[in-house]
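This report concerns only the one structure given below.
Shown here: the complex without one of its protein chains, the others still in place.
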Amino acid sequence: MNSIIDALDKGIEMAGIARKRISVPSDIPFDPDAVKTLGVDYFQIPRGRAIAFGTGLKLGNPDLKVIPVAGDLMTLGGNHFVHGSRRNMELLVICVNNFVYKNIGGKPAPFTQAVFSPYSTFEEPFNFPHLGNSCGAVYTARWTALHAEELAASIAEALNKRGLSMIEVLAPGPNYYRSIDGIESELLQFYFNNSVVKNNEDPRNVAITPDEKIAVGKFTDKERPTFIDSYNVQHSKMLGDKFTPHGSPPKVEKLGGKNG
Amino acid sequence: MKADPRGVLTGVYYIDGDVAAGYGALAAGCKFVAGYPITPSTEAFEAICHRGPQVGAVFIQMEDELGSISAIIGATWSGVKTMTITSGPGYSLMQECIGFGAMLETPFVLLNIQRGGPSTGVPTKTGQADMMQSRWGSHGDYELIAIAPESPQEMFDYTIKAFNLAEKYRCPIMIMSDECVGHMTEKVVIPEADKIEVEPRRLYTGPAEDYLPFKPEPDLVPKMAKAGDGLKLYITGQTHDERGYPVKDAEYKSKYGRRLVDKIRLNKDKIIELKEEGTDNADVIVVSYGISSRVAIKGVELAREKGIKVGTLRLVTVWPFPDEKMSELAKKAKAFVVPEINYGQVVYDVARCAHGRANVVLVPHGGAGVHNPNDIADAIEMAAKEDKKIEGLIEFKTRLEKSVFEGGFKLKE
Partner (left out) sequence: MMETPKTDEKQEIHPMENLLRMDRMPHIWCPTCGIGLAVTAFTAALEKANIDPNTVSIVSGIGCTGRVAGYVKLDSFHTTHGRPIAFATGIKVASPKTKVVVFSGDGDLMAIGGNHFIHAARRNIDMLVVCVNNFIYAMTGGQVAPTTPLAAYATTSPYGCVEPPFNIPYLAESSGAVYVARWTTLHIRRLTNSLTEALQKTGFSVVEAISPCGMYYSRINRLGDGLDMMRFYHDNVEIRHGEDTKNLDIGFQTKIICGKFVDRERPSYNERYNQWLSEVKTAGRHSKGQKGSKK
């Protein structure tokens, strides 16, 4: 988590956005000191609801930049994620993936068998970039927590996108195992060593499989009207002067379809 | 503070209770509504979708009720007044974040148009069986305020009141209406904006570094803040101290958890609103709320024709419960008659306050309809004739129940 907070700190700096404009709803508890360093408004939300809460924050005050940190592998929050992507809410979702992968790049990951789960697991996690992309996210990327520079640069880039951006961060080694010396760093190093940068790869091909190296990089970068844009365009068109556009002025002129 | 004229749709309307509540929210200055369609509350959300964009309120139809309530809590923290609307199963889904809202001391209004339950139940018909859920629904200790309007006009008036109470006590407010009131179409008068009092948000205005989001004012309610003001908020659903930082020890849990309960309990006298009529020298007092109080009027009339001295006590705010008032009445009256559309919820609180000094008669109803006023009249008569003090609850056998299963199930030996 610390490396993610560092990357957030650096990314916000690089994006050139005033820190007071940034809100971070998260279902992962942040350390109060870390939040102080970040200088943002922080909300710890019931598990899985960070994106829904962020939707409210953004619509309540469109000037905010909202960075929901989703740390539950989309188990409870998956629905909010797919619908947020579909609506293209202006959020930067940091999806912290701490799934315990047994094998990566054809090699067994250290400790997974012995420490995390004696019998391993039989579930497969999502291919998050593909899921986000298929629902309409305008920016998807994946990095391991050790790709500090790249992650920060991605955060900076995504913060200046209009629409839902999603950055998956592979961060194994939950807090509970921190007491066991070296697990976190060794696992992270293993992930880092077994990753390969594949920018602009079709998100369909970036699932994490036991036999291949982890594909990292930026996979999606497109433009699409955001929820607030569409809301303003459609209502201005139908209501004329009776409607005051919400937030910053819209970019798109016309929606598709007969009524648009 | 007077209401912003932009949101007040002044005029005389012939609308149903749901729509009236939607207009009430806009009049109170609600600027964000997240909802999800669910019968019989949808009309309120539709009214806001229709009128909201014209008066500067934003709406969004979320993917589910969990999303709706999370979004309105988020929007409240970005500085606007918010509401969500639901019914039946949707209300159950929202419980998680009702507790979250209470913990964060977030002001918002939740309109629950009750329907017959449990589960899907009878979606298009009425019920009053969520009353205890509104009190104890989310886990953990918290107190909140629940209001039960009985007419479309009241839906408008009390929605405004709900927003005002939310701002005043920084807590979620439940409007516990029901399908009958929600779908009842009546005359609703919306006055001019300068006749509507609205409570502004108690925002902190001092220097940023001194702000403590949970430091109580003399009335135990802390000042609110919003994201984006450079206050470096740290807000968490964990038990927290005045700075908002998580605490774990029993000592702190008591110190900071207690206030969530006490800020409502100690301000009770200012919150509770009752409508009392003829209770001074009454033998029997009919205690009711929501649509049941309207049905009870006829029952009371019928009983009075028979010469029985009946008073009525209507709980406009059901929670917090008026313990002192009820105890006081228990000393004077012979019995309480409580008609409600469930198998006994608020009646247990009446019985607790009566404490054996007066008999307590429940007139139950399984939902999907309202009471037959004759049942209420008969229950009053029965209670008036009973001179013995009867321990526990007396359940009146209504005509409906007698006709359906001859006055109740019995276990076979």
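A and B label the chains in the order they appear, each numbered from 1.
Heads up, the rule we're going with is that a contact is a pair of C-beta atoms (placed from the backbone, for glycine too) under 8 Å apart; a residue touches a chain by one contact, two chains touch by 3 or more.
Values in this document were obtained by computation on a predicted structure and should not be read as measured data.
Of the listed residues B:Asp4, B:Glu46, B:Glu186 or B:Glu386, the one in contact with the hidden chain in the full complex is B:Glu46. Only one residue in the set A:Val82, A:Ala145, A:Ala158 or A:Leu187 touches the chain that does not appear here, and it is A:Val82. Contact residues of subunit A toward the unshown chain are 74-79, 82-83, 86-88, 118-127, 130-131, 133-136, 204, 224, 227, 230-231, 233-235, 237-239, 255-260.
Taking the whole complex into account, subunit B touches the unshown chain at residues 35-39, 42, 45-46, 49-50, 53, 59, 61, 63-65, 89, 119-120.
Following the convention adopted for this analysis, only the chains that are shown with their structure count from here on.
Mean C-alpha position of subunit A lies 38 Å from that of subunit B. Taken in their complex, subunit B has these residues touching subunit A: 31-32, 34, 53-54, 56, 58, 60, 62-64, 66-68, 70-80, 82, 96-97, 100, 226-238, 243, 245-246.
Here subunit A touches subunit B in the complex through residues 19-21, 23, 25, 29, 32, 35-36, 39-46, 49, 52-61, 63-64, 79-80, 83, 227, 231, 235, 239, 242-244, 246, going by the rule given at the top.
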